[in-house]
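All protein chains of the complex are present and in place, except for one that has been dropped.
So, chain A:
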């Protein structure tokens, strides 16, 4: 018998992270900004996407991959507005890159300005999976309490923006925008904080401006500046 220990020291997700980086670069090079939207169930991801699609209509192109445990209800709501593919996880708590790639193929790999991934409603598991996104956005609705960031640190630590939704309900619920912002900034000081109400459209323009700005900034790295050679 020969007993040996092989030292590895390797990230368990190294292969998936490398695949995601390759896919991110491929999409970025051709001008698609990939946005991964995460939240608890019912925070308003689909409603925000509907409002975004209306705002961008005729000016910016977008497609949506909708992750859902079983149903296709969210995909049905969005399909009159934008190209949508449904990613059914069959009960799994998060999306993985292979599902995203399958969804892209189902849409015919469209060359859009924005590809939104509506992740499964869950603030824990999706935080650990790179879906080739350029931008990770966590949504938090005014109805779910302002102590979420501290409870789900990884989600807020790995996101670049936090969108507070259902602002219209603020007078009726015990939720402080200031408290949630402080809690989130304690975990991720660079987190961009936005707030909106998709029902009456307030805040949607600044959310879309932020997306435009990210599109320009993040994808600029893929283009060689003119006169640089």
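Rule of thumb we're sticking to: contacts are C-beta pairs under 8 Å (C-beta built on N, C-alpha and C of every residue); 3 or more make two chains touch, one makes a residue touch a chain; residues count from 1.
The rule is simple: contacts and distances are computed from a predicted model.
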Per UniProt, the name of the complex member that is left out, chosen from "Putative membrane protein YphA (DoxX/SURF4 family)", "Carbohydrate ABC transporter permease", "Hydrogenase maturation factor HypA" or "Cytochrome ubiquinol oxidase subunit I": "Hydrogenase maturation factor HypA"
Option from A:46, A:141 or A:188 whose C-beta touches the chain left out: A:188
Sole residue of A:54, A:77, A:154 or A:192 that reaches the chain not shown, by the stated touch rule: A:154
Touch residues of chain A, complete complex, unshown partner: 1-16, 92-94, 96, 124-129, 150, 153-155, 157, 185-189
